[in-house]
Structure formats: structure tokens, C-alpha cells
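Omission of a single protein chain aside, the complex is shown with its protein chains in their original locations.
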Amino acid sequence: MATITLKVNRQAHTLECASTTLLVEALREHLRLTGTHVGCDTSQCGACTVHVNGKSVKSCTMLVAEADGAEITTIEGLAQGGELHPMQAAFREHHGLQCGFCTPGMIMSATDLCKRSPDPSEHEVRHWLEGNLCRCTGYHNIVKAVRAGAAGMRGGK
Amino acid sequence: MKDFAFHRPATIKDAVALLHAHSGGKFLAGGQSLLPVLKLELAEHSDLISLAHIKDLQDIRVDGHNVAIGALATHDQVHRSHDVQKAIPALAQLAGSIGDAQVRNRGTLGGSIAHADPAADYPAAVLGLGATIVTDRRKIAADDFFTGLFTTALAADELVTAVHFPVPKRAAYAKFAHRASKYALVGVFIAETAHGVRVAVTGAGPKVFRLTAYETALGKKLAAGSLDGIAVPSAGFNSDAEASADYRAHLIGVMARRAIQALA
Partner (left out) sequence: MTNEGFGAPVRRKEDRRFLLGKGNYVDDMVLPHQTYAVFVRSMYAHAKIARIDSAAAKAVPGVVAVFTGEDIAADGLGGLPCGWLIKNKDGSNMAEPAHPALAQGKVRHVGDPVAMVIATSKAAARAAAGLVDISYDVLPAIGLLADAIKPGAPVVHDEAPNNLSYDWHIGDEAATEAAFKKAAHIVELDLTNNRLAPNAIEPRAAIGDYNAASDHYTLYTTSQNPHVIRLLMGAFTLHVPEHKIRVVAPDVGGGFGSKIFHYAEELLVTWGSRKVGLPVKWTSDRSEAFMSDAHGRDHISHARLALDASGKFLALRVHTLANLGAYLSTFGSSVPTYLYATLLSGPYDLPAIYAEVKAAFTNTVPVDAYRGAGRPEAAYLLERLVDKAARQLGIDRIEIRRKNFIRTDQFPYQTAVALQYDIGDYHATLDLALEQNDRAGYDKRKAASAARGKLRGFGISTYIEACGIAPSAIAGALGARAGLYEAANVRVNPTGSVTVFTGTHSHGQGHETTFAQIVAEKLGMPVDNVDVVHGDTDRILFGMGTYGSRSAAVGGSALMKALDKIIDKGKKIAAHLLEASPGDIEFKDGTYRVAGTDRVKAFGEIAFTAYVPHNYPIETLEPGLEESAYYDPKNFTFPGGCHLVEVEVDPDTGVVDVVDVSIADDVGTIINPMIVDGQAHGGLAQGIGQALYEEVRYDGEGQLTNGSYMDYCMPRAADLPSFKVGNHVTACTHNPIGVKGVGECGAIGVPPAVINAVIDALTPLGVTDISMPATPEKVWRAIQAAKAAQAATKGA
């Protein structure tokens, strides 16, 4: 067992974890932040994407021990003051989600993109999302939502 | 995942000493190859020695003729480095083609080449540019580094600290990605260097290799037409449901020509 200190969604936590604990297990099982999902076991699907120190990372492919001292943002930490983050709002407006399972990872991935590239083209969005699988939407509305979400983020909403 | 002890040394010396002391241990860089292997229990290690807390291993430095990239520089960092983009644009582009965005945010140069996956992208650039691998104890020429399937010239406790890439006159990388895994089915890196044309191929064989027949031909004239009539024998190539050895051999020709087109 190891003691891990990290900040999750702006709140400090100290966890006692086995060395083998993955970041996603710490989030889901220790902190009960179950918005971060697991859809595969080979680091492909991206449903577990969170931000570690501001960058999108597959939390199934990182030990929580590697996140010691890090700042983590999960889907639960995106909305503030009861209001959806512009990317979340765009996904709703453009029907960018159906079953909702890949959605948290999609949104965390998309917000990382839009921080780097505030007005991404369709091509850019589609390639950036290579690390996120969706089986419901055919990506059509996700792409629309990400571009609209980018506009929302630019607007500083 | 099988249990292991987790270490986080602050210096290269301590890291190497730890692995020396724990022969069943393994260095952990970005973990994007190692953790999937551990999760599926395809391997187990008594100790994982995280390199994340060692200072300066992420640095990228460029002088006139040389790009020195720290072993822990992430693919994303290399992809976005203005210095790399300016000095060796093909290298920045290659780094941006590895895996996906999340993998690039964690995966590292040192981790990639030490792992020596036969379908990884970086080995093509390391070999294609004739880079020098710097370790805690010596320098290894790229030509001597990749020794086989997932194997390198590194000693069991030897740590890659940086890779020095000589700046070529020009270079390009063309990759045909496996459609599911995004690894290279075939990736061809072509560089016009001070010492001639180098052609490195990843994905096709059990390890990255130089294609001397192409190098000779392109050394005479660096143009796609120079490759006409040069057959790439497929003997010993990887063959699977996604791509047979023959198809891989064919793709080397196609990707090489595309790399040459991109050289301009």
C-alpha cells in the first residue's frame, strides 16, 4: 500500500492504494467518481479519459502512483456552479451523445483539443478523436458538438 | 495486474541503482506500452522504477547540427516543439502520428525506443536519421541499438537518457497505419544526411531495419523513379490477417515513394 496525495476537481485527497491501482480505479472505486468509464482493456477506447495536469490522459493506462501530486480533472469537475461547461452544453445542443457511456471521455478529450486549438477544423477534430471510440453516434454529431463547444469556450462562457 | 513495488528515484544514478538492485524490475517512463502489457498480465515485474521525478530528462535542445531530446520528452512535446519543427520537421510530424492524442500526452521517446516494438514509429526516425542513443553510461549508434524483436543493445539496468538526432538536409516519414491499433504496418523514414541517404523501415519485420537497396539507388538520385524495378523481398517479414508479408513488402515501395514526394 502506498499513500497518494492528489487534487481531483480542485479538491485535495489522500488515498491509501495498492501499488497496482490504476488512476481510473482510484477515481471510480476510492473516490466514487464513476463518470469516468472503462470500455476496454487495451487502452484504445478512451472512455476513461481525464485531464492530468491539464492534458488528456487515459486513466486506465496510468498508475495512481504516477499521479501523486498531480491535479486531475474528471467529467464531474467540468461544470461549475450548476452550469454545464460549454463543451457539455454543445454536446447536448447537437445531440453528440446517445447512450452516454463514451461521452465523458469524449468531452475530456475535446476540451484538451480546444485549449490547444481554439477553432479546430472538422478534419482536426476527427483526427484528434482517434483515441476515443463511440458506437452510437457515428461521430457525426460529436464532431459538430466539439466545434460548437470550441466556439463556446472561445466565448469564455 | 501482478503486484510490484513502486519506486520514484530523483536522479539517474538512483534509478539505475534501483534496477541494479532489483533484477526483476523495470523502468517506467510514460507507461503507454508497459501498462497495457502489465494489465493483461503478459509480463510481470517485481519493481517499477518511475522516471517521472528525474529532472531534465524532458528537455529538448537544438544546436546547429543536432537535436537532443531527453528520454522523457513526450510525443506531444516533440510534435509541438517549434525547435524540432524547424530543425527536423519530419521528426515532429512522426511524433504527432504516434497512437492517439492521449497516448502522445504520456508516451515518451525513451520508453518507445527502449521497448523496441517492431511496429513503433520512433525507431524509424532514430535509425533513419542515424541518431545516437545516450544512456547513463555510454552512447550507442542507432545502427547498433535495435537488435531484434523487442530487444535492444541496452544492458539490463541501462537507462536511455536522451537521443541525439543529427539535423539532415531533408527527411520525411510515410506511414501506413494498422487500422485498429494505429501502429505502423509499414513506416518508411527517408533522410538525406551529410553521410548519404538513409532509409529505415518499421512495422514490416521483427525489428526496424535499413533498406540498403533503396539507399544505394536513392544515393544516386533522390527521386521516386530511382526505386523503379527494385524489388523488396518479403522473406522474414511479419505476416498476419491485417497484412501479409507480400503486402507489407509492396507497401514499403509505396510509402517510400510517398516519403520522397514529401521531401521537397
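Miscellaneous remarks
Letters A and B mark the chains in the order given here, with residues in each chain numbered from 1 onward.
Here is the rule we use: a contact is a pair of C-beta atoms (placed from the backbone, for glycine too) under 8 Å apart; a residue touches a chain by one contact, two chains touch by 3 or more.
Keep in mind that what you see is a predicted model, and the values were worked out from it rather than measured.
Touching the chain that is not shown, out of A:Glu16, A:Asp41 or A:Asp119: A:Asp41 (per the contact rule at the top). Within the full complex, the residue among A:Ser59, A:Gln88 or A:Thr111 touching the omitted chain is A:Gln88.
Residues of chain A in touch with the missing chain: 18, 20, 28, 32-42, 44-45, 47, 74-76, 79, 84, 88, 91-93, 95, 97-104, 107, 122, 125-127, 129-130, 132-143. Although one chain is hidden here, its contacts on chain B can still be listed: residues 40, 176, 179-181, 241-244, 247, 250-251, 254.
Going forward, only the chains that are shown with their structure count from here on.
Chain A and chain B have Cα centroids separated by 28 Å. Within the complex formed with chain B, the chain A residues making contact are 2, 18-20, 22, 41-44, 46, 49, 55-58, 60-63, 65-66, 68, 109, 112-113, 128-132. Here chain B touches chain A in the complex through residues 1-6, 8, 28, 31-32, 35-36, 38-40, 48, 50, 52, 76, 99-103, 105-106, 180-182, going by the rule given at the top.
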